[in-house]
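For this depiction, one protein chain was excluded, whereas all remaining protein chains were kept in their positions.
Our next item is subunit A:
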Amino acid sequence: MSLRIVVTVKYVPDATGDRHFADDLTVDRDDVDGLLSELDEYAVEQALQISENSDDDVEITVLTVGPEDAKDALRKALSMGADKAIHVEDDDLHGTDALGTSLVLAKAVEKAGYDLVISGMASTDGTMGVVPALLAERLGVPQVTLLSEVSVEDGTVKGRRDGDAASEQLEASLPAVVSVTDQSGEARYPSFKGIMAAKKKPVQSWDLSDLDIEAEEVGLEGAYTVVDAAAERPARTAGTIVKDEGEGGKQLAEYLASQKFI
């Protein structure tokens, strides 16, 4: 038996950088360094663990939709241990929203061939957390999302989803789309050997025509939403800072009372 896993990874602006918007109100990807979204490292990690715990022949493909630099994200995932990579890149993709991204990912996943798709819980820039559900809807396969624990056995994926009201055990047959949270287990660091090996692993590039997608279906033009304005949040006015010299608790209580919290 063989198991084909596709891990969807996003290349995002570093959250600790000074993120902002470009003139067309899309995320500015030029001024801030990018990286593999940390939350997608957990997806790569779970794919690797499924592979290590399996008697089957497991092949892990990492897939990204993004600009030229997004190759860095693929390299990182390859150096963690994924087998090969697919980069969907096209100028017409600029400004694509979640619906459009899910279309491109769905077509690419189908073209690549898959038994299991593993995504992160959310991208660290858009933070919508909807692409995995959209992908499952488009592919017409079960959605087994937001798992803090996942395992695959005999063509079935099982996992634990910790929701607001309850913790649930889930189960579905493959093929399926899974997403994992940052509670699923720390992602490994690439080893030196892994980094060297990654340089030789294949990275395929596809554009929209390879996926039979028309330019109008994606990008700013194809987007289903418009951002009309973006404004930097006004800096908070500098607050009062006191040093505790034995009275800190009392002073704070005084402040809270003055603000009517007590």
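Observations on the model:
Note that a residue touches a chain if its C-beta (ideal position, glycine included) is under 8 Å from a C-beta of that chain, and two chains touch if they have at least 3 such contacts; residues count from 1.
Basically, contacts and distances are computed from a predicted model.
For the chain of the complex excluded from view, the name given in UniProt is "Electron transfer flavoprotein subunit alpha/FixB family protein" [choices: "Polar amino acid transport system ATP-binding protein", "Electron transfer flavoprotein subunit alpha/FixB family protein", "Competence protein ComFC" or "Phosphocarrier protein HPr"]. For the options A:44, A:144, A:187 or A:218, the residue in contact with the chain missing from this view is A:144.
Of the candidate positions A:116, A:134, A:150 or A:208, contact with the unshown chain belongs to A:134.
Of the candidate positions A:1, A:196 or A:252, contact with the hidden chain is made by A:252.
Contact between subunit A and the absent chain runs through residues 15-16, 19-21, 25, 39, 97-99, 102, 121-122, 124-125, 127-130, 133-134, 136-138, 140-146, 148, 158, 161-173, 176, 181-183, 223-233, 236, 239-244, 246, 248-253, 255-257, 259, 261-262.
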